[in-house]
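Heads up, one of the protein chains got dropped from this complex, but the rest are sitting where they should.
Note that the chains are named A, B, C and D in the order they appear, and that numbering of residues resets to 1 at the start of each chain.
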Amino acid sequence: MAEQYKSLHPVKYYRDYLSHNIRPDGRVFDTFRPVILNTGSIDTADGSALSKLGQTTVVCGIKAELCKPKAESPNKGFVVPNLDLPPLCSPKFRPGPPSDQAQVLSQLINDIIENSQCIDLTDLCIFPDKLAWCLYIDFICLDFDGSVVDACIIALVGALKTVKLPFVDYDAALDNIQVNLENTRPLPVHSIPVSTTFAIFDDKIILADPTVEEENLCTGIIVIVLKDDELCCVHKPGGSPLSSDELLGCIEKSKKKVPLMRDLLKTALQDVG
Amino acid sequence: MSNIRKTIVSNCEKTFLLKNLAEFNRLDGRAFDEFRKVEIEFGSDWGCCFVSLGKTKVIAQVSCEIQQPKSSRPGEGILNLNVELNPIAAPHFEADRQSNEQVQLNRLLEKCLKDSKAIDLESLCIKNNEKVWAIRVDINVLNHEGNILDCASIAALAALAHFRRPDVTCDGEEFVIHSIKQKDPIPMVIHHYPVCITYSVFNSGLYILADPTLLEENVADAFLSIGLNAYKELCGLHLGGKADLSPEIIIQTANKAAARASSVVQQIKDAIEQNNEIRREQKDGFCRLANKRDPVELVEELSVYLDQWSTKKKKNKRKSKEPKDEQIEQEVKEPDITADIKPLVAGTAVLVPKENDDGDAIKVWDTSESEDDAVEFVELPHPKVETVDIADTDSEEEAVIVLNADQKTKKRKKRLT
Amino acid sequence: MDDEPLICLPGQRLCLCDKTYTSGQGTYERQGYIYSQLAGYVDIVEKDGVKIVEVHSSGEQTVVPAQGDIVTAQISIITQAYAKCFIKCVGDTVLRRPFRAIIRKEDVRATEKDRVEIYKSFRPGDIVLGRVLPITEAHVYQLTTAENELGVVIAHSERGHPMVPISWTEMQCSKTFIKEQRKVAKVLPEKISKDFMQSSK
Amino acid sequence: MPIDHKRINGPEDTLPYQLFTKLNRKSLEQKYKELVQDGKRHDSRAPLEHRKIFMKTGVVSQAKGSAYIEVEKTKVMVSVFDPREIPNRQDYSLKGEIYCEFKFAPFSCEKRRLHQLDAEEKQYSQIMKKALEATVCRHEFPNFQVDIYALVLHNDGSALSAAITAAGLALSHAGVPMYDLITSATLGIQKDTILIDPTTIEERICRTPFWKEKEDNEHGLVVLSMLHTHNQVAQFYQSGSISLDKLPHLIETLEKACADTIPVIQQCLVKHVIKTIKKSSNVIEV
Partner (left out) sequence: MEATKYRCNLDILSRPDGSVLFCEGKTTVIAGLYGPVEVKIQKAHIDKATVDCHYRPKSGLPGVEDRLYESFIRNTCETSLVAALFPRSAVLIMLQEMQNDKQLISCAVNAACMACLSSGIDMKFMFGAVTAFLTKDEELVLTPPIIDKDIKALFVIVFESTEGRILACHTEGCFSKEQFNQAVSICEAQCINVFKFFKQTLLDNK
C-alpha cells in the first residue's frame, strides 16, 4: 500500500516522513550516504576511478592525448571534462545527444575543475607552442540516484591521482615526438575539491546528499564545493530562496565532509600503491 | 512541429492589404518604393553592430581566429556567415534548429557578401598554407517585422566594415598576436560594399513593394531580392515564390534598387565615421541605446499610421479618394514605381486571381525552395571562381592517420596497472 | 507458501503438460512440457480439478495492463469528448513507467450516458480507478469508470486542498467547503482513505 | 570532425600518444608464433580455456533489471527497463520489440572512442538485438518495447559475448518472460590456432589476414549464442575467412564454452531469487 501511496502522492509521502525528522531511506536530514571509491581498475584509461554514493555510481576515465597548444596560451595543455548520463543509468534518459541536464552538469564540473585549480594547465605543457597533453576526462553515470556532481568530483580526484603520463621527448628541430612508456610520472594534483549537494524541501527543510527522488520533489538544489578551507563553488541555480544564514549553515555542514573525503582518498590510494 | 506558435494571417487581413494595394496604399503609409528607416548603432567591441530597419532588428558580431587555410585556397582567409533566427524574433522560430528559412537567408547573404568578393580574403593570410584569419559573422535576428534579409545584410556589412582584427607579427619562426592594447588593430580590406534590397511581388508584378513588412511578406506571391553595391554592380539576384515576372520588370526594379543601395552604403560609411569619432571620447557602446527614445518606436496604434496615411494621400492627390477605374490609370503615374510597371503588365495582370488559402510565410518559403532551379542568376561583375570542396582530400588525410594509428598501437606494449 | 519454495529459472522444464497439469502464468508449453519463463518460484493452483502450474517472479513483475484489469490512473488532459490519463498502477503493482490511456465520454458512467460532461466528471490531476476495456485502437488503452466502484478516488479542489466525497457525483473541499462535481468511486479502500485524511491535516 | 555543441570540446586534433612509442617492431610471423607458446597463451591460459567469469545482478538501482559481468579485465554493464510504448509507432504489432544499444565507454579501448555510436557499435547493437529476440517471449507484451542498454567499461576482448550473456541475465533479473537462458562465447582463429575467449591483442591478431597469398589464410572471429535448455543457436556471427570444413568443429567448441558459462548465470539468479524471497517473507513476518 505504501508503494501506491508513494507513487500517487509522492510529496505527501515525503512530508509524512520528514515531519518525523527522518527521511524515507532512514537517514536524518544532515547525514550523507556511504561512499565507496575504487581507483585504477580500468587500464585502458590513463587514470580511472569508480565512486559510489549510496546507489549513485559514477565511473571516471581519463585518456591523455597529444596536441598542439593554443596560440594564445602556448604553455598550457587542455582538460576536457564531459559527463554522460546514458539511458542505462535511469529510465529518465533517452538515447541520443546529451540532455540539457547532462550539459549543465558537465559545465558545472568543468567550472569546479577550473575554480579549484586542482590541475595546473601548465603542468600539461610538453614543449611551449608545439606540444601539450590534452586530458579527456569522461564521466559516465552508471546509476542515477541523486547528487551526481558529488560522486563525479570524488571519482575525478581518484582518477587524477592515478594518472601516469609517459615521458615525451620532443625534438623541436625535426618536429619529432618520442614517447617512452617505461618512464612515467604522476600528474601533480594541486588540491582536492570536495562537493556537497543539498536539496531544499518545501522551502525550508534542507536535506544533505539527496537521492534522485528527493531531487525530483525538492524545491531547490545547492551545490557547495570546498578545497581545503577555501570555497571554490557555491552554486544555487534558483529554487526556493534562502536566508544568508541558512546558506552559510550549508557551507558549515559541507566543511565537515572535507577531512572524511581526504581520508577516504588516502585509504583508497594506499592499496593501489 | 514548426507550426507551433505560428501566427496565421487571416483572410480578412489579406484582403484588406490587397484592397489597399489596389488603391496604391500600404498599411504603414509608405509609398511603394519607400524603405523603412535604417538605424545603425555600434557596440563597444570592434565589429559589433545593432541595426534596425523599421521595427526589424538585428545584431551582428564579427569574430576572428587563426586557422589553417583550406588546401584549395592556401593564400586566402576564410569568411563565414551565420544567420540565427532566434525565438526572440518570433515565437515560431526554434532555437538550435536549422529551418529552411534560415538556410535560405544564409545562402542569400553568402551570395551577396562572400561570392561577390567584397572582402579581401588575401589580406587575411598570415602564412601561406599554414595560418590565416578565419572571420566569422554572427547575425542574430532580434525582432522579425519583415525583410530580415535586408536588415541582416546591412548589419553584416556594417559589422565587417567596423571590425578590426588584432595585429600579428612574425619574427622568423614565432608568430606573435598583439592584443588590442599593445598594437593598433587592423581594419578589414573591403573592395566594395554590397547590400541586399528586397521587394515583395504581388499579382505577377502588378504591385512591387520595397522593403516589405511582415504582413506584406506573408501575403506576397513572391519576393525579389537584389544584391547590389554602390557602383551599381549586381551581386546576386534571387526571385523566390510563384510569380511570373517579366524580365523587364526585374531589370527596372534592379535599377531602382541601385539608387537605394548607394544611399544605404553611404549611411553605413557615415555611421562608421561617426562612431570612430565617438569612440575617442566614450566607450559605452550600446548603453546609449538604453536612454534613447525614438518617437517612431512608440508608434503602435494603427490609427496613427492611418493619420500618416491620409496626409500622404493628400500629398499625392485628392482624386484618390474617389477610386474609379479610369482614374487609377492617371493616378498610377504619380508615384514613379507604378508608372514603370503599369504599361508592361497591363492586360495580363488584372484578372489574376489572388490566392485565398491560408498560405502563410512558410508556404512562400517552401515554394521558393522548390523553385530554386528556376532562380535567375545575373552574371556577376567579378568572375565567379568555382569553390572546390576540399572535404574529400581532407578526410583522406585523416583516414591515413587513423590507419597508421591502428597499426602502430598494435605493436604497443601492454601497460601494467 | 511452502517452507521451501521451489526455485526455477527461465527455460527450466517443470513437468509434463497433460490433463492434470496445465501451463499458467509465467510458464509456457512446448512439445508436451511446461517450461518456466521467469526466475522465481513455482506455485501450483488447483482449479476445477486441473492443476495450473504458475511461476511467480521474485521481484517486481513486469506487467502491462490487460483487458479487465483494474488500474489506478491520473487524469492529465480533459476535452469535451474524452479525458486523457496515465496509468500508474495495475492492480496492486506500481508501474515504474506510466502508460497512456483515455476515458471516453460514453465510458464515464453506466446510466444517462448522453448527459455526461467530462469536465463535471474529472479534472486534471485527479486519481481515478478504472477498468481496462478491450484494446481496439492500436496505441492507447481505453478505460471505463462505468461501475459504482470506479471513478475518482482522490481529488483536489481548485484551491489545491484535498476533497472528500459527499455523494456519487460530488466532492467537497476540506478547507473551503466548496463542492465540485466528479464521477466519484463508491468504495474507498479503507487504508488509502485513512492515510490521506491523516496526511492532509 | 564537426564541433559538438552539446559537449565540452577539446582542441581540434589530438593524437593518442601510443602512436609515438618506441615499438619493438615484431614481424607478423613472430607475433603469430608468440600467440601460443608451449601450449600457453600470453596470460598462461590453454588455447581452449575460457577466462574466469564474475557476474552480479541488481547493480543499477534505477533500472528494472541489471547485470554486471567481468571476464577478467573485460567489464560490461547491462540494464533493462520496463516495457514502454513504442515511440512514433503507427501500426499495431503483435510482438513486442526489443531495443538494444551497445556502447563502448570513451576510455574503454586503447584508442579513445567518441561519444556517438560508431559503425561497430551499431553493428554489435543489432547482433545483440537478434540474439535476445530469440529468447524473450515477445508475445507477452504486444505493441511495447523493452529497452536494453549495454556499456563496455573496459574492453579486453570478447566484449560482445560478455554483453549478450549479461543482457540475458539482466532480462531475467528484470522479470521479463523468457523462453530460456542465453549465453554467448567468442572464438578467434588464425591459421591453425583456435583461441576461445580472445583478449584484445589476440582479437587483433585473429582479425588481420596475415598470409594473403597463401591458401590457408584462415583467420577471423566467431561469436555464438546458445539457448541452454533447448540447445538452440540464438545467434551466430562470423568475420574473416574460415573454411566450411572447419566450421562444425568451431561451433562445437563454442557450444561447449557457452554451456560452461551456464552454471555462473544459474547460480547468480538463484542467489537473487533466494534473496528476494527472504526479503519478502521477512516483511510478511514483520
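In the analysis below, a residue touches a chain if its C-beta (ideal position, glycine included) is under 8 Å from a C-beta of that chain, and two chains touch if they have at least 3 such contacts.
The shown structure was predicted, so the numbers you read here are calculated from the model rather than taken from an experiment.
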item: Visible contact partners (per top-of-document touch definition) of the missing chain; value: A, B, C, D
item: Residue touching the undisplayed chain, where the options are B:21, B:48 or B:220; value: B:48
item: Omitted-chain contact residue, chosen from B:59, B:222 or B:257; value: B:59
item: Sites on chain A contacted by the missing partner chain, in the whole complex; value: 100, 103-104, 106-108, 110-111, 115-117, 219-220, 222, 227, 229-244, 247-248, 251
item: Residues belonging to chain C that touch the chain removed from view; value: 76-77, 124-125
item: Residues in chain B touching the chain absent from view; value: 1, 4-5, 43-45, 48, 50, 55, 57, 59, 61-63, 82, 84, 86-91, 95-96, 136, 138, 140, 142-145, 283-287, 289-293, 297, 300
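We adopt the following convention: only the chains that are shown with their structure count from here on.
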item: Most central chain, Cα average position; value: A
item: Chain located farthest away, centre of chain D as origin (C-alpha); value: B
item: Mean-CA-position distance for chain B and chain A (Å); value: 46
item: Whole-Å separation of chain centres (CA-atom averages), chain A against chain D; value: 29
item: For chain B, residues contacting two or more additional chains; value: 412-413
item: Residue list for chain A, restricted to those that touch at least two other chains; value: 41, 43, 91, 181
item: Chain D-facing residues of chain A, complex; value: 41-45, 48, 55, 57, 59, 61-68, 70, 78, 80-82, 84, 86-91, 95, 97-98, 103, 106-107, 110, 134, 136, 138, 140, 142-145, 166, 168, 177-181, 212
item: Residue ranges of chain C touching chain D (in the complex, touch as defined); value: 1, 5, 7, 9-13, 26, 28, 30, 35, 37-41, 57-62, 64, 95-97, 99-100, 138-139
item: Sites on chain D touched by chain C in the complex; value: 64, 81-85, 89-92, 135, 137, 140-141, 143-144, 172-181, 227-230, 266, 269-270, 272-274, 276-277, 280-281
